[in-house]
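Just one protein chain is left out here, and the rest sit where they should.
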Amino acid sequence: MMPFELPPFLFFYLAGALVLFTSGTPRAVLMLLIPVVSAVNLWLTPEGSYGQLAFLDLQLTLHKVDRLSILFGYLFHIAALIAIIYSLHVRDRMQQGAAMFYAGSALGAVFAGDLLTLFVFWELLALTSVFLVWARRSERSYRVGMRYLIIQVLSGLLLLGGIILYSREADSLSFVEIGLHGVYGWLIFLAFGIKCAFPFFHNWLTDAYPESTPTGTVFLSAFTTKVAVYALARGYPGTELLVYIGAAMTCFPIFYAVIENDLRRVLAYSLINQLGFMVVGVGIGTALSINGAVAHAFTDVIFKGLLFMSMGAVLHMTGRINGSELGGLYKSMPKTTVLCIIGAASISAFPLFSGFVSKSMVMSAAIENDYPWIWLMLLFASAGVFHHAGIKIPYFAFFAHDAGIRTSEPPVNMLLAMTIAAALCVTIGIFPEVLYQLLPYDTGYNPYDATHVLAQTQLLFFSALAFVWLNLRHMYPPELPSVNLDAEWCYRRLAPSVLQRITGVVVAANTALRTSAAKLVAWVLAYISRHHGPDGLLARTWPTGSVVTWVVVLLAVYLSLSLF
Amino acid sequence: MLSHLPILQVVVPLLAAPACLLLDRSRLVWIFTVLACGLSLLISMLLLYQVSQHGTLSYDLGGWDAPWGIEYRIDLLSAYVMLVVSGIATLVIVAAGTGLEREIPLEKQTVFYVTYLLCLAGLLGIVATGDIFNVFVFLEISSLATYALIAYGRDRRALWAAYQYLIVGTIGATFILIGIGFLYSLTGTLNMQDLAARIPDSAGSRTASTAFVFIVVGVCLKLALFPLHLWLPNAYAYAPSLVTAFLAATATKVAVYLLIRLHFSVFGEQFASSSLPLHGILLTLGLAGVFVASLVAIFQPDIKRLFAYSSIAQIGYMIIGIGFGTAIGLQATLLHLFNHALMKGALFLALAAVVYRLGSADISAFRGLGRRMPWTMAAIVIGGLSLIGMPLTVGFVSKWYLILAAIEAGMWPVALLVVTGSILAVVYVWRLVEAAYFQPPENELPEGLDGPDRREAPLTLLVPTWLLVLVNIYLGIDTRLTVGTSGAVASALLGGGQ
Amino acid sequence: MLPELYNYWVVILLMMTGFYIVIVQGNLIKKLIGLNLFQTSVFIFYISLGKVSGGSAPIFAEGVSSYSNPLPHVLILTAIVVGIATTALALALVIRIRNAYGTVEEEELQQRDLEC
Partner (left out) sequence: MLLLLAITALAIAWLRDLFAAVMLAGIYGLLSASFFVSVDAVDVAFTEAAVGAGIFPLLMLAALALVGRNEQTAYRRPLISLLLVSITGAALVLGTLDMPAFGSADAPPHNHVAVRYIEESPKEIGIPNMVTSVLADYRSFDTLGEVVVVFTAAMGVLGLLFTGRAASPGSATERANMYDHRVLRVVSKMLIPLILLFALYVQFHGEYGPGGGFQAGVIFAAGIILYAMLFGFGNAQRVVRPALLQILAACGVLIYGSVGVVCLLSGGNFLDYSQLLPDPLVGRHVGILVIELGVGITVASAMILIFYAFASATVNSEEVA
């Protein structure tokens, strides 16, 4: 069975290399074929460890398949295939090659049997993905990509540091549960956390994703953060801290998402919010919650991908993405509109859509394990999601007041990709067993019991009502997207001014912190360049005499050290 | 003939040099030089094989027994270093076939090749010999040749740099000579093994300590340890690019070899650490070197100078490895010695290609180079990644061991600083990448018009460069050769010396 | 003690004088002279090592039983040659520097490099 035990990243890397040298139809065929072949290969690979390799004095496992990794494996194949279809029209070698390498790296990371291999793919993930940001080829995307890269590499370095310590502590590199023990545990936790966009480390995400190309963002949204979720699920299941971090992640982006005008940035915030659900699930650590986290990762990739794709289609066709500049597109892009609404329904966890199936697992787990406050936060977040992602996105893009843009449906491949994603959303929503079979644990969970469905529908209904009412009264003006009004109507007990102030304070504190940090960095740089710059003290050409002086000094120092 | 390999290793280039002078046509001279270098590479491979099979080789020159005559002594360490030196020398000289024409006028090329061979012979002689005075003689051969080679640079600053290096290098060599004199006055012998046997008798005497100090300072001058590095940046920056590639990959490595050899094989770890707080000194200076040089490199507009400073930083890492005084630290040093030769060789060869096409190694010349010279630039990027210590390159392997050594010695801050140093490397390598891939070329040529500076470098330059790059990657993944050898050497050196 | 080690102390004095010249003097030629002083001091050091009281020059002669040690002599012969070879090369460099810069004073060299 040799040929069927190849690690999936090999296929993608091969494809990436080939993509760089082909073009036109062969390239398209190649790019479509590879994920399929790779998926078949994965399907035929039994669980176990392959590709043992001796490196330095360590035993590495390049390819390890178990229930957790294989789920992500399938997910990434599906995501890659959809994204590839979506991007078939792109004529940019660098972007498509990078995308293949990127998807391959994600698969490599998920199937890495040991920490060092994980680290290698972790860094490759960062390196390859940044090209998707740069592919937009603007000054701004370059700067953003740079920041993105620095943070990602930093995460890699932290990981490496943790790994080195871990290898000394545990005398092994196999990737098993790590937990927050010792320095290494925290270092690795932090590394995973950065990639997972923990609060205060999330800026790279909202910074970079909206700046990528329409197709690039689709790739980006699928892989990096999900690899992090996978890593957390494997290394830190049941770490209580994650519950609180996750809860925070579900809530804080809502404030930002609501005031944000760039619709792809709104989606980026909602991505963090969805990640929060997964992190909570991992943190609770029961079979149900882990299942929930993993399942939510699965569904999120697809519906978030669908939303990014629909926004990408809008950007691709109109060249605009700000909510205030769009509107009325349903007339010219009806299919896109429908598909987008399916995505919105999924992310808002409407029953019969995929988000509901997975999110409710996490919510139930929170209740079952006595986290009532967390449950409340999650509930609040759900409502928020519905508001900014479920309603705001489709509404401002396709309805609202007519911005007068007349365009046409996006290219067929885009529509096809979106249709596949939408179909998946609905299928999973209606037949959750398909997904549940694949999950790491067998819990016999059924999402469609009366309480769940009722609670969720009620929540959604009131939110929608609020939104509709607001709009009828013209109190939700798209032209002034920074005014934050929606939360008041979702949660009547919170006065709008308080909320606004909190948002203001958070934003202001954030800004102040950043400027002072930037000032400090600038000062340090200036100081360093004074001494190390081309004409600085340490870089100057020195006369011979001073070189010899150093010799004498060193001789004297050594002598006195050795003689006395 | 196989039993004569140790001497042939040195004598082949040594005698090829004057023979070269007798040939007059420069193309012929080049072919001859390539053959001589290739032969010495072959010999060094055979030697490494022999040594790994049969253990240390000893060869009595003139048929006189060891303490009376001069002995050549090839152990695993010297075979390993000789392989590096002759391998790099061969690749560089292959590249010189076309790479030299823009940097050195035709009528001087014959003399250049002669000097090059002499330099190679000198370096190999230092490594091969087991006689401490013979080290001095061959050190001077290689040094004189080096000064001359540097002075071939087209910039007039090359002359001054060569002069400075000459003064400093002579002082360094003379220090070593003084040290040898002190040792001789103490033991009456010049043979390293004999010395190693006799020095413990007089351990603790001031003479022995003074000898050690002189030798350490002298060698540190040669290997450009901070703050004795001031001669290096200009020497590397203004020498002809190929010379820089050769020197950066070999000369300082041989100096590091010498430090290791004298420290561990002659004086012995016990003596060395008891007579001087050497570990502390080496750690401090090594770290200082890493940081100062890396920071300076970040701001350098001249890329050759940038990499010269980065060499100083990398030497810092090697010294840190010695400074731990443990087997694994020493192993890290040896690994980095080998690996750094690979990466700097590749980097400077690629720079030579850039200089060949564009006539300059200034950062402005690199703008848009990613499109003009994609292969060259890719080599630079991979070399740079190796410098940073990215996994899948050799750089990672040596950094990994260095950090392991730091942790094993319980020196957390050192490990942390090593990592921080790597981040500085990221910054200066990034500047190049940014210029090459993200900035438009300074003077855009009209489309379709193939100017001379639009093309990729010639194959004779590219092939050696990429050979080094590929070895760089290969050894970054399959580490058995380097890790195995260096591990064996390190434990042999620390296990009571050979 | 004084007469016994007197030679070495003079050697040290010479060595340090050489150093002082190399450090302090800006003139490239003067530095070479200093370097030469420094090297010669090492020769004297070695030869002093080889002296045996009452010994004669190490050329075999009937009826002489005690010779000075020939080994340091051999070493220093080599070292002298190395020294002059270095000096020759250095002078050639100085001449080229003079031709390229028009000066052999280090401070002026530095200034001229900064100008261009």
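As written, the chains take the letters A, B and C, and residue 1 is the first residue of each chain.
We adopt the following convention: contacts are C-beta pairs under 8 Å (C-beta built on N, C-alpha and C of every residue); 3 or more make two chains touch, one makes a residue touch a chain.
Being a predicted model, the structure only gives us computed values, none of them experimental.
Though it is not drawn, the left-out chain touches A, B, C in the full complex.
The missing chain, though absent from the display, is touched by one residue of B:80, B:112 or B:291; that residue is B:112.
From the options B:151, B:424 or B:475, the residue with contact to the unseen chain in the full assembly is B:151. Listed here are the chain C residues that touch the chain not shown: 3-10, 12-21, 23-27, 29-30, 32-34, 36-37, 40, 43-44, 47-61, 66-78, 80-89, 91-96, 98-99, 104-105, 107.
Interface residues of chain A facing the missing partner chain: 543, 545-546, 549, 552-553, 555-556, 559-560, 563.
Touching residues on chain B toward the chain that is not drawn are 4, 7, 11, 14-15, 17-19, 21-22, 59-64, 67-70, 107-108, 111-112, 114-115, 118, 121-122, 125, 133-134, 137-138, 140-141, 144-145, 147-148, 151-152, 182, 184-190, 205-207, 209-210, 213.
The rule we apply is simple: only the chains that are shown with their structure count from here on.
Centre-to-centre spacing of chain A and chain B amounts to 45 Å, using the average Cα coordinate of each chain. Chain geometry summary: the mean Cα position of chain A and that of chain C are 69 Å apart. Annotation for chain B: residues touching 2 or more other chains are 157, 163, 167, 171. Counting partner chains per residue, chain A shows two or more touched chains at residues 541, 544, 546, 548.
Partner chain B is touched in their complex by these residues of chain A: 54-57, 116, 119-120, 123, 134, 142, 153, 157, 160-161, 164-165, 168, 528-529, 531-534, 536, 538-539, 541-542, 544, 546-548, 550-551, 554-555, 558-559, 561-563. Note for the complex: chain A touches chain C at residues 541, 543-546, 548-549, 552. Residues 22, 28, 31, 35, 38-39, 42, 45-46, 49, 71-72, 75, 78-79, 82, 85-86, 89-90, 93-94, 96-97, 100-101, 109, 113 of chain C are the ones that touch chain B when the two sit in their complex.
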